[in-house]
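Handing you a structure now.
Then we have chain A:
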Amino acid sequence: MTKDKFEKLTEINRRRLMKGIAGVSAASMAGCIDQFGGSEGGTLNFAQEKSPIEFDPVVLNDVPSAEICQYVYHGLYEYDDTTGHVPALATDMPEVNDAQDEYVVEIDGDAEFHNGEPVTAEDVKHSFMAPLEEETDNANEVSMINSIDVVDEQTVQFNLEYAYAPFTYTLHRNIVPKAARTDDKEAFNTENPIGSGPFEFVDWTEGEFVEIERWDDYWGDTQPNLQTVEFTPVEEGTTRITTLQNGDNDVIKGIPPDLWSEVEGMDDASIQQVAGVGYFYLAFNCNDGPTTDPTVRQAIDHVFDMDQAVSNFVEPTGVRQYSPYPQVLIDEWDFPIDEWKSHHNEKDIDKAKQLFDEAGVSMDYDWRIIVPPDDKREQIGVTVSNGLQEAGFSNTEVQRLDWGAFLSQYITGNADDYNMYTLGWSGVPDPDSFAYFLLSRAEDTLAITNGTYWGENSDKGVQASEKFIEARSSDDFDERRQLYIEGTNLVMEGKPHIPAYSLKNSFGVRSNVSDFAAHPTDQFHLVSDHNNVSLDE
Partner candidate 1 sequence: MAQRDTEQSFDESGGGVAEEEIESRVGLRYTLSQVRRDPTAMFGLYVVGFMTAIAIFAAFDHYVLDYWFAETFWMHPHRDPSNIQRLLPPAWSENVFGEGIWKYPLGTDHRGRDVLVRLFYGTRIAISVGFLSTAIGMVGGTIVGAVSGYYGEWIDDVLMRAVETLYAIPFLVLVIAFMAAFGRELVYAMIGVGIVQIPTFARLIRSRVVSVREEDYIEAARAAGVRDSRIILRHVIPNSFAPVLVQATLQVGVAILIVAGLSFLGFGAQPPTASWGQMINQSRDSMIVNPWFSIWPGMAILITVMAFNMFGDGLRDALDPRLQN
Partner candidate 2 sequence: MSSEPLLQVRNLTTQFFTEEGTVRAVDGISFDVYEGEIAGIVGESGAGKSVAAQSIVRLVEEPGEIVDGEVYFKGEPIVEFEEDDDGDLAPTDAMLTNEEMRRNIRGREIAIIFQDPMESLNPVYTVGGQLREFIEINREVGTSEAKAIAVDMLREVGIPDPESRYDEYPHQFSGGMRQRVLIAMALACEPSLIIADEPTTALDVTVEAQILELVDELQEKYGTSFIWVTHDMGVVAEICDRVNVMYLGEVVEQAEVDDLFHDSHHPYTEALLASLPRPDQTVEELNPIEGVMPEAINPPSGCRFHPRCPEAREVCARIHPDNRDVSEAGERTHRAACFRNDAFDVGYDESPPLEMTAGSGFSAGLTGETDAEAESGGEAE
């Protein structure tokens, strides 16, 4: 449902993928006492980009809601300061069998919910099974789970349908109290969410504000410094900056590129940023229309310069990306980025014309580029459209669609609906998160998250697709790496996508806020094993 849902969907994918990567020790959590001591209390005013709409993790499906729920609830595991796992409600990392389809997790005996009830294995089971049973909108996040066994009060065993490498990310799912939730689901979702996190839900008016308050009886080690946090949605970038400037908000999320320097120039505020785990790209319809021809895709790559476009319209809120994988993956997997980078083409209209000519595309062709309601992606689309006009096409159209219309159009594979689209995907730090969902022809991706149909229609596409699917269920890192490199090489050559950029999670933070931490996947941390935000008076 809209961008949020879509991004959330992809964001949640990060939780379900990957296993062997996160070698973060569980010990890092221990001994994390409030070392800042000092000024306790106060209200932090936080401006979100959109209003949250629900607070029951079982049904929850959008980023703004998740941003808040991470403080009201705990998952079995959570992220450390980057992309590693730390146990939260769990006592330790999960025990995994050799076939990698059984996960056993032990729950911290001290953990309890805001209503005083202990966190039990039944609650955990409910939290994971309810989406499937209730057929919620986000049920596909846990669809790899076959069954869950309650071993004892404190121990659960997850039985998977198939070996699923990134399952530890799935285990980040927030845990709800079964009894309280099933009592009145509606009320639990919107009026009285109960979790085990450091903050209690106080009040919410849709579109207006959400207030959470420090839970004084928190069972965990780190008591938040903040007394209350009030989240307010401020959709308009300029207005958000204005509320930062005049002190209405202490922290704002999302800084438009044009205002970056303005925030940088503020005396009493600064920017905190971290590269997000995401991927924004221009994609071609390889199912229908001229873009099925690789020559045409090549030609289109020549009508504009993605470097230029990103530098003009995205930086400094994001960075240029040359492959489907964000920098963190390039680093961790040691991908041959330089080679992939070489597939980038400079703008060369003559070359483009020649290629179009070769491919025999009529100059009267009606190009249709669809973009979601997002300025940056729209600008990329307009840049391509301008390039096509320069190359001699007179009928080029950029359609900025609402999320609803966009999501139903970009997967039809019909050239009347789109020749190209721009889209983003934020995933977990595993190549599978990007390669499988965007470029494979698996049943649950083609025409669902993959609107290019490339994996379906060309030899290269089929080959690459097979490699990505294979890499998914392999448990060997080197084998997977090789498969991804081979598959991605094919992608770079075939150009079903032109990689564009990844965004930073950027925040404007007033100087009275200390120890605020932007986070690559959780957006930001207010209180965790590695930080604890406080307000200076």
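The candidate set was assembled so that all candidates are chains of the complex that A comes from, given by their letters.
Quick note on the criterion: contacts are C-beta pairs under 8 Å (C-beta built on N, C-alpha and C of every residue); 3 or more make two chains touch, one makes a residue touch a chain; residues count from 1.
Given the structure is predicted, the values throughout are model-derived calculations rather than measurements.
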Chain A in this complex: which of 1 or 2 touches it?
-> 1
For chain A, which residues are in contact with candidate 1 within the complex?
-> 236-238, 241-242, 256-259, 261-262, 265, 308, 312-313, 373, 375, 378-379, 382-383, 385-386, 389-390, 394, 397-400
